[in-house]
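In this view, the complex is presented without one of its protein chains, the others remaining in place.
And now, chain A:
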Amino acid sequence: MAHPQHAAARRGRSLASREALQGFVFVSPWILGFLLFTAGPMLFSLYASFTNYDITSQMAWIGFKNYDTMLNHDPLFWKSLRNTLYFVVISVPLQTAAGLLLAMILNRRMPGIRLFRTVFYLPSVLSGVGVYVLWMMLLSPSAGLVNLTLSWLGIDGPAWLTDPAWTKNAIILMKLWGSGSMMLLYLASLQGVPSKLYEAAELDGAGRLRKFWHVTLPMITPVIFFEIVTGFIGGFQIFQEGYVMSYGNDPGAPMNSLLFYNLHMFLKAFKVFDMGYAMAMAWFLFLIVLLLTLINLTLSRFWVHYEGGEQ
């Protein structure tokens, strides 16, 4: 016979372990999914990036050959990387600035303010092929609404999606139209700035510009930082625009000016089935994005202000 105290302790222990078991049961779908769809595939792709894998034939270890080809013998690799960088470097800051400007203006009492917010947010809800087709029409060189408007202003508009020098700008313009979601985030954070801070600044005789520079801006730096980091990560994944909005249904055309990094990778993987090479490309981009995010994080210490000190 067990001692009653021991029995109670055992019961407590077994209760706790039964609780723990249930906890595992609840999170097990995610654990399984993580192993099957994230961790497993990542490990496999890391390995396969050192092989000549093409789905049909036996895979063979070829060392760093894919990486060597990528960096030294594939001009389209560099082209696609440059295209992507061009898009990210111009689009992300532009969208950040536009979103902030709109939020600043909409963060005040004005008749119809709710309607304004809805109107500016609406385009960002729309995405996908429908929007691409719409902008292909708006940007069509001779009959498109954009160039028509420009011609009323006496400007001779470019051939947007058919002129390789302008294709990426066309997509940046389209993305700017949909930057309302950023505006919404800034609006929320602007409304979180305590009015006491403004009152104190006013007592010190600060004008509107100084209040913005010394109160508003520091208080919303965490959101700006969030937007820049996620904007960069998202921007590097641009793919569909180059696939759908290309000239003559030839992905990346004209003259590969819309061949973004992920599009090049996609074509390598699913058009010529050079899977090993494509996976090397994926890992290379993963490293770039990781590095950029780390740089962003490090730099953030100098300009991102968190309430309540260090974080």
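Here is the rule we go by: a residue touches a chain if its C-beta (ideal position, glycine included) is under 8 Å from a C-beta of that chain, and two chains touch if they have at least 3 such contacts; residues count from 1.
In the analysis below, contacts and distances are computed from a predicted model.
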item: Per UniProt record, name of the chain withheld from view ["Sugar ABC transporter permease", "Pyruvate dehydrogenase E1 component beta subunit", "Mg-protoporphyrin IX chelatase" or "Y-family DNA polymerase"]; value: "Sugar ABC transporter permease"
item: Touch criterion as defined above, residue of A:F44, A:W61, A:W78 or A:W303 at the omitted chain; value: A:F44
item: Contacting the left-out chain in the complete assembly, out of A:M70, A:V92, A:L106 or A:L190; value: A:L106
item: Residue numbers in chain A that touch the chain omitted from display; value: 16, 19-27, 29-34, 36-38, 40-42, 44-45, 48, 55, 105-106, 108-112, 116, 118-123, 125-131, 133-135, 137-138, 140, 143, 145, 148, 177, 180-181, 184-185, 188-189, 195, 198-199, 222-223, 226, 230, 233, 236-237, 239-240, 243-244, 249, 262, 265, 269-270, 275, 278-279, 282-283, 285-286, 289-290, 293
